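A single protein chain has been removed from this complex, and every other one stays in its place.
All chains are identified by letter, namely A and B, in their written order; residue positions are counted from 1 within each chain.
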Amino acid sequence: MKICVLVKEVPDAAVEKRIDPSTGRLDRTGEKNLNPFDTHAIEAAMQIKEGGAVDVDEVVAVTMGPESAVRALHKAVSLGADRSVHLTDEALAGSDVAATGYALAQTLEAESPDLVLLGQQSDDGECYTIGAVVADHLRMPSLTQVIKIDVSDGKLRCERQAEYGYDTVDVELPAVISVGDAINEPRYPSLKAIMGAKKKPLETKATGDVGIDASMVGEDGSRVACGNFHDPPEKDPGQIIEDEDTAETVEKIVAWLDERKLI
Amino acid sequence: MSNILVYVLHYEGEFNKNSLGAVSEAAKLASELAGEAHAIVVGEGSDVTDDFLAGLGKYGATKVYRAKGPDGLAQPVIDAMAKVIDSDGHKYALFGGGLLGFEIGAGLAARKRAGVTMEVTEVKVDNGELVAARPILQDSKISESRYKGDLGVIIGRLNAFEASERDGGGATVEDVEFELSPWSTKATMVQRGEQRGADVNIEDAEVLIAGGRGLGKPEGFEQLEELASAFGGAVAATRAVVDAGWFPYAGQIGQTGKTVAPKLYLAAGISGAIQHKVGMQSSENIVAINKDSNAPIFEFSDLGVVGDLNKIVPKLTEAVKAKKGG
Partner (left out) sequence: MAAANGSRNGLVVPAQFPPPVNPVQEFVSPPTDPEDERIEVGVAIVGGGPAGLACANRLLQLLADDEALTERLGEVPVAVVEKGKVCGAHNLSGAIMRPSAMQELFPDVDPADWPTYGEVPGEAVYLMLSGRQSVRLPTPPPFKNHGNYVVSVAELSRWLADRAEEAGAYILTETSAAKLLVGDGAVVGIRSGDKGRGKDGEPLGNFEPGSDVVAKATVLAEGTWGHLTGAAIRAFDLGTEDPQVWALGVKEVWEVPKPLTKVIHTLGWPLRTGAKYKEFGGSWIYPMGDDKVSIGFVAGLDYADVEFSVHDILQQFKQHPRIRAILEGGKRLAWGAKAIPEGGYWAMPKLAAPGMVICGDAGGMVNVPELKGIHYAMHSGILAAEHIYRRLKAGSSDFSSYDEAVHDSIIGNDMYRTRNMKQPFSRGFFLGGAITNAMVATNGRFPGGHWKTHPDKDQPIFRAGRAKGYPKPDGKYTFDKLSSVYITGNETRDDAPNHIRVQKEVPRELAEMWQWMCPAGVYEVPDDAPEDGPVDVIVNYTNCVQCGAITAKGGRLTTPEGGDGPLYQIT
């Protein structure tokens, strides 16, 4: 079985995030790190590999991003991936969610994975949807917010938390599964693994190498344009009650709540 | 004139609140676009009767498409919606907050090569087109999306769209014939909607009563449990009291805990340091009770009460019970 894990490099949570006024896009300079949710995906892949229920031939980390994204791949490899693939191309800059998912799907197609794992969301785009886009292009079943995976021959039994409680869903492989952070506690890489990461094979691919139609990616290929970044409306200053007569205070609180249909 | 197709989730004979909100929102927008709001419901149980579906007319849908397919899974819905949009040319697809909205909306955008925006908090009409606004960068900025092409997909944030009923007739119901893609048959629901544990998941609760060091002792949480019970909500805690062992980590809100955005967040004995604030600042209504008038929480609460929580909370619980019961 071959598992591909989609990983993404995102600005570190500590970096103050802002929009770059000159490009109108998220300012991605500054510290970057492997998207924390993706570490859960890598851990899930490793647990399947080490679990023994199925034979996993290799775990491949795949990312789409600028040159610096190799760091995310090194991290993924230090956590156990056997090799990595880096899709990078000027033409991809400014891709929206749908375009990004398409580009990743094309890259994955070349790998013919049995299972694609990814973190359910990324710290920067704050989207929860790449998995669904990738799955549609790959023509595979997909689930997101999965917090438990049991693998047996050719299929998965997944648990995920949906609107009405926990759903248990059986999924036939090949499939695309987005995992939530509750699924596992990611391991720490050993020093040896960190030092060995750079030696593991890393392939770099451009759009032409994986048959990406340039008209479907990049800023021009994206069907949604984001702009007009502005501050949210100022919140009205709150009201303060000094409690002197508690019965009266409580009355005021109840009236306030009632006004807002909170009771 | 543009029509909007709204996905409506249902379960055990009831429509999902967020879906109803989306229908109401779509109806409002459609009228500005000189178009109509149509709903689509996918299911195979006996609950998707004509009467049941026609009831969506109360929320502004003029037509409801009924598609036969497994409940609770996203990909069959993508197939159904794609078919409807292909034949009837809806310009926008709208989803209320919730898991399936993300899965279906994103998959639909992939299928139809359309633009998609998620976590949308507001939609407006500009020049005959819809513009979707969403918060970004941890709610510090708003970004607006405009769509190119034949279809725009809008996925709302949880609780962003308010359901509103109106007078008027029921919606017409139309059955949709469509084919399931081969991969849409590869996922099978084994068990749906299993409730686990007696505790309400704090991330889903509409009302959260949170306690901090100001409670003074672990027993202080007992009065908060009572208040939460009166509201039908859940109890949460700050890092400091979780550290001290007064409350389990599962209820911790803040930078290193959970992020929540309930309708009502009542903070008792919480100072409001930023490490806590970032976990609850998007709550719709914030009420704070603290005996220290200088506590930072009063700078961002909607209603601040300076006083002794041990006196106020029990009385408030009684009053809430009375109001609800009476």
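Throughout what follows, contacts are C-beta pairs under 8 Å (C-beta built on N, C-alpha and C of every residue); 3 or more make two chains touch, one makes a residue touch a chain.
Just so you know, these numbers come straight off a predicted model, no measurement behind them.
The chain that is not drawn here is touched, among residues B:181, B:229, B:259 or B:275, by B:275.
Only one residue in the set A:53, A:93, A:182 or A:195 touches the chain that does not appear here, and it is A:195. Along chain A, the points of touch with the absent chain fall at residues 12-16, 30-31, 33, 185-192, 194-195. Taking the complete complex into account, residues 239, 242-243, 249, 252, 255-257, 273-275, 294, 296, 299 of chain B touch the chain not shown.
Quick note on the criterion: only the chains that are shown with their structure count from here on.
Put simply, the C-alpha centre of chain A and that of chain B have 21 angstrom between them. Listing the residues of chain A that touch chain B in their complex gives 17-19, 26, 96-98, 101-102, 126-137, 139-145, 157, 160-172, 175, 216, 222-232, 235-236, 238-243, 246-247, 249-251, 253-254, 256-258, 260, 262-263. The touching residues of chain B, counted against chain A in their complex, run 9, 11-12, 16, 72-75, 78, 98-100, 102-107, 109-111, 113-119, 135-149, 152, 155, 181-184, 186-196, 201, 207, 231, 263-264, 285-287, 293, 298, 300-308, 311-312, 315-316, 319-320, 323-324.
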